[in-house]
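Below you'll find the structure I mean.
What you see is the complex with one protein chain gone and the rest in place.
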Amino acid sequence: MERYNRQIQLPQVGKTGQQKLKDAKILVVGAGGLGCAILPYLAASGIENIGIIDGDTIEETNLQRQILYTEKAIKQQKVVVAKQQLKALNSNVNIEIYNYYLSGKNALEIFKNYDIIIDATDSIQTRYLINDACIITNKPFVYGSIYRFEGQVSVFNYKNGPTYRCLFKNDKAKVTNCETVGVLGTTVGLIGMLQANEVIKMILEIGDVLSGKLLVYNTLNNAQNGINFKKSETKIIDEAFFNSEYKTHKIEAVCVNEAISQNLIFIDVRELHETPKITVPNGVQIPLSILETKIKNLNKNENYAVYCQSGKRSIEAIKLLKNHQFQNVKNIEGGVISMQQNINNEKSIY
Amino acid sequence: MERYNRQIQLPQVGKTGQQKLKDAKILVVGAGGLGCAILPYLAASGIENIGIIDGDTIEETNLQRQILYTEKAIKQQKVVVAKQQLKALNSNVNIEIYNYYLSGKNALEIFKNYDIIIDATDSIQTRYLINDACIITNKPFVYGSIYRFEGQVSVFNYKNGPTYRCLFKNDKAKVTNCETVGVLGTTVGLIGMLQANEVIKMILEIGDVLSGKLLVYNTLNNAQNGINFKKSETKIIDEAFFNSEYKTHKIEAVCVNEAISQNLIFIDVRELHETPKITVPNGVQIPLSILETKIKNLNKNENYAVYCQSGKRSIEAIKLLKNHQFQNVKNIEGGVISMQQNINNEKSIY
Amino acid sequence: MAVIKYFGAIAEVTNCNEEQIEVSDLKVSDCLELLNEKYNLNTIDVSVALNQNLVDRESTIKLSDNDEIALLPPFAGG
Partner (left out) sequence: MAVIKYFGAIAEVTNCNEEQIEVSDLKVSDCLELLNEKYNLNTIDVSVALNQNLVDRESTIKLSDNDEIALLPPFAGG
């Protein structure tokens, strides 16, 4: 415990508080910019049970803000490298890594093992998933998110308090969460610190937790705005809802950058004459008109992302593939039109 | 440059901004809690010229908040380890390390080589030194400081704006800057991020720099207060003042924890019967009454901290030592009485 | 006059962080309508706060001088 003297000295911590930190079980969803800011401070503080879930690998363009990763770690799995780094900082910490993406299939099972869930993702869809899984498993959810020079922080579902759905009601909102929006490392770092601070406050049961309050920080002018909101969900979030929303075999949407980072194989189901041609890291073109005859050339166990011009024919193609027992086939919503807007420079596929 | 794509995309950065970051020369004074938060984000952003000055070595109790340091690095020089870690994050960055403490003797010479000076120290005396050296060398000075769960941030001397002396006029203020005050890593991390953000804003010439404005952040309730202040120095800070304040052979005060971390040899000049006895890592007792006869047993080139019961006899002893050409002898102000209050648990000398 | 604060992508559409508008006799919903017309914000999903408290977009609360309205889109990045 001696290594924690500087915080144990605080009357708000003390030996009792240090024990609470030691016993706490915290899950960080996402090991990108926010995760890299939050994780070292959680580990350093003596939180001895940390889970990290992320299926991504480290790319050069991550290094501008994801400070847990070194140049040598490029191409390696984020969670693996993060664990190594954190163990070097504090060997007492048990780190459980989940080397895949959070989904409706795994969220409830994983969340059950933790006290607090931290959202360090960059996807609004995943945020609704985290929110709903937190409601069902009764866990507080520390939200942080960035738009350029601004950040939002809040704590949802804290002691049955308001949730993400009370703040942003429309879970079908068309937010450009795949669009590449630039960001500075310091902005991400600041929001990550505000999130980590909420985690520590909750564990120690000190201060005023940002429950029912959204903090918006503008790093360009240092303006901080606080917005209060009350519990006002219109939907009942229970396991039945969760299963129908996240587990049924409806067609799952994916955006082009997610598809690339998940190493999905792209299938272009447009006719051969259609333009523009799109260059993706790993793709084939099989027009919908001949897909059924060519289906034997495809591997049922591979993971695919299907696209057409606008997103309609791709849905037909996916139904066809699902009828042939393909398990993991996702739809690029909006087709080529949306891909052109959204392709992320970070992945450098041009 | 491709690694910086995610920030170059921001219209406020662009390729021009990235070039400004590349060319900027930033000095971080102190590689403790604030320094460890700030440095990785500066290096990650592509600031290719970073100086770090700190004479301290890594201790176990630092790890709770100084996230650049691993358990294996304990006992090593902070600046040396910080440089290794930052080079691993971004090998393009040139890192100049100064393996000693900032002082009146070296400040002006070092500051001349940089565009922006970051205060990441934990000493109010050093802050006046940084402030005055910044005025003379015409550099902006990014201030950050912590008291338990609160932090202050400001930018001084920016384009001839207000300085630390305009905000805190009394440079002889008796602030307990040696007293061990507890702190959480996340509080230090947050203030460090706000400082790093100011640095980036200044380099890129974007946003509103915190010049003439003190930000006070309370991490327990997320209250942010801003205080405006104007240029109002009452002293003329020029080289003559600087020399008399920081370079002349007046008796320099040191507090017990600084003395320990600077590896000074303690000389107790009280009579042998006096109590309480104080245990220090490296010390001798030579009563003032016999000091002159024993002076030949001491090494003129060593660094000493002298103490007595209340701080008066130690001054006499230092005058005597200086007359015998001892160069580096400091006074423990307030003597044993202050030492008992101030001895820092972090150094674990009991 | 009321202050309208814009955040995130909304502030990029309006090209300012805040502005004053004349609100005499306006309901919250009317005010949003006005802003939608001025900036064509319709397509973006925003939450709305009146004097730091979240309100319904359809709220018929009448605005007064010195009220503060905030338009908050969800952020996605991380």
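For clarity, chains are labelled A, B and C in written order, and residue numbers in each chain start from 1.
Methods note: a contact is a pair of C-beta atoms (placed from the backbone, for glycine too) under 8 Å apart; a residue touches a chain by one contact, two chains touch by 3 or more.
Remember, it's a predicted structure, so these values are computed and weren't measured experimentally.
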Relative to the complete complex, which of the depicted chains are touched by the chain excluded from display? B
Candidate in contact with the missing chain, chosen from B:Gly17, B:Gly144, B:Gly207 or B:Gly311: B:Gly144
Touch criterion as defined above, residue of B:Leu21, B:Val183, B:Leu210 or B:Ile318 at the omitted chain: B:Val183
Which of these touches the unseen chain: B:Ile8, B:Leu21, B:Leu89 or B:Ala120? B:Ala120
Identify the residues of chain B touching the omitted chain, counting contacts across the whole complex. 30, 32-34, 119-124, 127, 144-148, 150-152, 166-170, 173-177, 181, 183, 188, 214, 216, 218, 221, 223, 225-230
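Quick note on the criterion: only the chains that are shown with their structure count from here on.
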Suppose each chain is reduced to the average of its Cα coordinates; what separation in Å results between chain A and chain B? 38
How far is the middle of chain A from the middle of chain C, if each middle is the mean of its Cα atoms, in Å? 28
Residue numbers in chain C touching 2 or more other chains? none
Can you list the residues of chain B that touch 2 or more other chains? none
